[in-house]
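Below you'll find the structure I mean.
Now for chain A:
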Amino acid sequence: MSESPEALLSVQGLEKHFPITKGLFRRQVGAVKAVDGLTFDVVKGETLGLVGESGCGKTTTGRLITRLLEPTGGKIVFEGRDISHMSQGDLRPLRRDMQMIFQDPYSSLNPRHTVGAIVGAPFRIQGVQTEHGTKKAVQDILELVGLNPEHYNRYPHEFSGGQRQRIGIARTLALKPKLIIADEPVSALDVSIQAQVVNLLEDLQNELDLTYVVIAHDLSVVRHISDRVAVMYLGKIVEIADRKNLYESPMHPYTTALLSAVPVPDVKRRNARERIRLQGDVPSPINPPPACRFHTRCWKAQEICKTVEPPLAELATGHQVACHFPENAPTDAVSGDTGTTVPA
Partner candidate 1 sequence: ACGGGPTATPSQSGAAPAGGGAKAAFNAALTQVYNPSDKKGGIMKFANAGDWDSLDPADTYYGYSWNFIRLYGRALVMFKPAPGKESSELVPDLAETLGVPSDDAKTWTYKLRAGVKFEDGTPITSKDVKYGVMRSFDKEVFPDGYTYFNDTLDWPKDYKGPYKSKGVNVDSAISTPDDQTIVFHLKQPYSGFDYFAQLPATIPVPEAKDTGAKYREHVISSGPYKFDKNDIGKGFNLVRNDQWDPATDPNRKALPDGYDVRTNVNADDIDNRVLSGDLHVDIAGTGAQPATLGRVLTDPNLKANTDNPTITRLWYTSINGNVKPLDNLDCRKAVEYAADKVAYQTAYGGEFSGGQIATSLLPPGIPGHADINPYPSGPDNHGDVTKAKEHLTACGQPNGFETNISYRAERPKEKATAEALQQSLAKVGIKLTLKPFPQADYFALYAGKPGYAKDNKLGLAINGWGADWPDGYGFLQQIVDSRVIRETGGSSNISVRDPEVDKLLDQASLETDTAKREPIWAQIDQKVMDNAFILPGLWAKSLLLRGKGVTNVFVSDATGMYDYLNMGLE
Partner candidate 2 sequence: MSFLQLNDLRIHFPTDDGLVKSVDGLSFRLERGKTLGIVGESGSGKSVTSLGILGLHKGTRAKITGEIWLDGEELVSATPEHVRTLRGKKMAMIFQDPLSAMHPYYTVGAQIIEAYRIHHQVSKAVARKHAIDMLGRVGIPQPDRRVDSYPHEFSGGMRQRAMIAMALSCDPELLIADEPTTALDVTVQAQILDLMRDLQQEFNSALIIITHDLGVVAELADDILVMYGGKCIEYGTAEDIFERPEHPYTWGLLGSMPRLDRERTERLMPIKGTPPSLINVPNGCAFHPRCAFEGRTQGKADTEVPELLETEGGHLVRCHMSREERHAIWENEIKPNLESV
């Protein structure tokens, strides 16, 4: 796949295998294939949503991109520079441009630091001098995310979950990054508070010209904030498309099932909806099913799904799917025989 010229972030064949060791000499006997060959681009100014069920490797992806983890394979290109194996020292200046929002507003703020110290940390760590001093800069950012700048000297435990998430967001904004990876930024929050944070993220994007990769498992939230959405299953992307296409005409059976499983607050259509119920849970990433990883739960699966891994192919403009029997696909685009054969 070609690298689109304006891609801010480009991920190619990204892999992360956590070794499993055993025995007397801690021999490696296997690996958790948390991320197993991801390829996608993020264009400047857009929001890419990354959805999938628990354990499918979303967080790992986020941590790989921000290089909190070292990738096992593949390439991460940020602003044209390959950062996949860059040393932490070389990464330091780049980190200003790429920031991460964390899932848990309680554990992502150091309880012993004041808000001022937390939001001011980026300046201190990166050694950035500001015109009117760090304090002023911090207070400006606090105001920006909707917090009272006078709370500069307070501690995180004095804030509610939503406010804490704002503090976390303020910290990522401090150095005016270009790309923000948000790992489940709202899933720990109450519904009514989630909306506040979602709105804030959108406002900030407009205002500051940010690019987001938003990781979430809530399909409705992802639909709300993403321009494009990638669906992950067991360490792989099974479908990636722009929002409208993905939600209105999903091609991968898994996406379809996922969408139909979301409970909808509409009593009238309670029994009217056609539901697809998947069997069982997501298999373990230690021993993922061969070939198409979804075949164990797929109602459309056939022999080929167990032997041939479907490639991620662009079946419609900007709509890539990895499936032998995609739904809603233009008929001519169906390819059942390309791809690698897995030796039995």
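Definition applied: a residue touches a chain if its C-beta (ideal position, glycine included) is under 8 Å from a C-beta of that chain, and two chains touch if they have at least 3 such contacts; residues count from 1.
If you want to know what made the cut, all candidates are chains of the complex that A comes from, given by their letters.
Please read all numbers here as calculations on a predicted model, not as lab measurements.
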item: Chain A: touching candidate in this complex (1 or 2); value: 2
item: In the complex with candidate 2, residue positions of chain A that touch it; value: 53-54, 160-163, 190-196, 198-199, 202, 217, 219-221, 223-224, 243, 247, 257-270, 275, 277-278, 280-282
